[in-house]
Structures are given as C-alpha cells and as structure tokens.
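The complex is shown incomplete by one protein chain, all other protein chains being positioned as in the whole.
Entry: chain A
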Amino acid sequence: MSAASALSKSASKTVPEPSTPATSASTLPVGQHGIKEHSDGRFGYVPVQTRSDRFKSVNVADFQAVTGREAVWKHSPVAKFTDLTAGDLDGSRYLIELTPSAAISVEWVPRTDARIGTAGLPEERAAANAWGVFDDALAITVSGEEAKEITVTRSALGNTARGAHTIIEAKPFSQATVILANTGDARLSENVEIILGESANLTVVSLQEWDDSAVHLANHFASIGRDARLKHVVVSLGGSIVRVNPSVRLAGPGSDTLLLGLYFADAGQHLEQQVYVFHDAPKSRSRVNYKGALQGQDARTVWIGDVLIGNKAAGTDSYEQNRNLVLSEGTRADSIPNLEIETGDIVGAGHASATGRFDDEQLFYLQSRGITEKEARRLVVRGFLTEVVQQIGSPELEARLQLAIEAELIGTDDK
C-alpha cells in the first residue's frame, strides 16, 4: 500500500516512477512483434522528456481541443467543464471582499501591467483560455518588513463561466500572509502569478470552500527570488471539481519553498492538485507535503508531484510526499510522484507516497484507553490532517480549518 524512496547525493539522474514516458518511437526496434507507434493519430510524436520543456502559450488556439488523454487532463473529468476549456469566458471584474491591511495594496490593474507573464505561462487549454479573456488582473502587492495578513474573499462569482487573473507580488524583504478564500458557486478558470522579490517571506493560502456545484480550475505560477521564502497552501474542502495546480520556480540562489496541501473529498467530489517544483538556482530548497482524506462513493483525489532539479541547481535539497487516508469503499486516490535530476551535486532529493486505510494499531491503542471505535477513527483522521494545518502559521485560519475539518468528520459519522 505504500511506497517510499529517497535518493542520495550519488544519484545522478533518475526518473523512477510510476511509469516513465514511453521512449521515443525512433529508438524502438523495427519489426518486433507488438511494438509500434500508438494509434491515437499523432504519428511520430515524441513525448516531452523533461518537465520544463512542456509547451507553453498564452494563446488558447495554440492548444488542441481537450480530449482527456493529455498528460495534464487524463485524471480529470474533462467532459464536465468543456465551457472552461473550449467556451467563451467572462473576463470582467468580479466582487471581492477583503480585510484591509496596511502595506498591502489590492487593486485592479490592466493587462499591460509589467508583472503579467513573469511568473509562468499556461501549459494547458483552460489556463490559456482564461489568460486570453481577463479585462483586468487583481493585483495584491505586499511591501513592508513587518508580518501582516490579508484575506481576499470571492463569494459571488455565480455560475457564469469565467476567466480570471491574479498577481500576488511580495516586494524585496517584505513579509505577509495572503489568504484567498473561495465560497459560493463558480465555474472558473484562473491563473495566479506569485512573484517574490529578494528575501521576501510570503505565505499564500488558497482556500476552496465552494458550494457543491462549483467547478474551479486554477494554475498558480510562482517565481521565487534570491533567499526568498514562499509557503504555499492549498486547502480544498468544498466544490464539485476543484483543480489547483501550483507551479513553483526556485529562481534565485538560496530560495526556499514549502508547499502544503490539505483536501477532503466526499461522495462525488473530484479534488486534484498537480504540483511542480523547478529548482532552477543553486542552494534552493523545497518541501512538498500534501495530505488528503476520501470518504463516500466516487470520492476522487489526484495528486501529481513533479520535482525537477535543473542543471544550474547545485547543492539543492528537496523532498515531496503525499499521503491519502481512505475512509470508505468506492473512493479512488491517485498519487504520482515524479523526480527528475539533472545535476549530480545535490544535498538531498526524495519522495514518498502512501495511500491506505486506518492504521489498526493506532485504533487499537486508542480503543484500549476506553475510546470508542467511532471516536478513535475521528481522532486519527483529525490528527492525520492536523499535521498540515499546524504548519500554516496563521492561528486564526488554523482554528477555522480545525472547525471545517470537524464539520467534514461529522459527515463521516453517518456513513
């Protein structure tokens, strides 16, 4: 049920699991029985070998119609959001609520804003579709060295298919926690660019507590400057289909990122996250820890964790892990870690993935202290997810998330 591995300094190049892309067609022996090109029509097509080489474009027409067979879409129910991948999107401004905070400005800026496109570019059709339509981008700009927090809430997007763009910039040496809170209904494809100047210390939390009908496809692109630190947290609890894909480039020497995720899929929910960390500078460090629970018929989660340690990234240290706790029959959790290393000079690189049911020994221990099986299960699930909550670093938000997890757990009692 579990797999874990770690690579030491000596590993020079590894792309181990779970299934390496097929080798290029031209290297296949000719005439051997059973080996031929795929019959999907793309004759002679050679899959991308390195994560950073993936095709990127801001122009939706550059991407073929989504079929559901593409690497980025093959785990998603693409037929349920063709309006976001192929339809016309509403790119107008929308209503936000916010808790004002000194030294953090929140404003709408035009498409000509110099920051747009500096943190990353779309790698799939829904992202490009959103990129093409937004009238103005919401820009959250952090300055000032003292710690501060802001919450930007969207609760009235409605069920119109929308495209949106957000910029979060932390000026050099600035420090803040930015919480993007999402509630209500939505059919949204969006791009969020996160730009950290030198030595900035930024926490970004994307909180998905949508209504049951909401569909949300998000790509977060982060670029982290020298000695800057980004903590990025994805919390997905509510919504029908929620796909939040953070893509982080450690661009400056000594840059550091901690990517956390917490998700709880109920019956029929699809919660997905494709995480990509690109070590593109020496002495950069990354940690990825995503934890999820699944409960109910057709509860579905997907986690893909790509880590690329580029040839400029000597002396880097990285570790990614995903853990899933399966609470009932009829669920499915995909967990796909990929690690690609282009330099031999690293401090550490490892990954781990485990998906399993309750640990019987934990339950026995708790029950042997008089705690009923039901309560013991709740304690274990709560504990499992709390590990991520405890690392967010915002006491108010942590308390709120504990309550939200309690609410999810009450749901599990009836089953």
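The definition used in the following text is that contacts are C-beta pairs under 8 Å (C-beta built on N, C-alpha and C of every residue); 3 or more make two chains touch, one makes a residue touch a chain; residues count from 1.
Criterion: contacts and distances are computed from a predicted model.
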item: Hidden chain of the complex, named as in its UniProt record, picked from "ABC transporter permease", "Nitrous oxidase accessory protein", "histidine kinase" or "Fe-S cluster assembly ATP-binding protein"; value: "Fe-S cluster assembly ATP-binding protein"
item: Hidden partner chain, touching residue among A:A281, A:V326 or A:V380; value: A:V380
item: Options A:V58, A:A71, A:A103 or A:I371, residue touching the unrepresented chain; value: A:I371
item: Candidate in contact with the missing chain, chosen from A:D53, A:E146, A:E329 or A:D360; value: A:D360
item: Residue ranges of chain A at the interface with the undisplayed chain; value: 359-362, 364-373, 375-376, 379-380, 382-387, 390
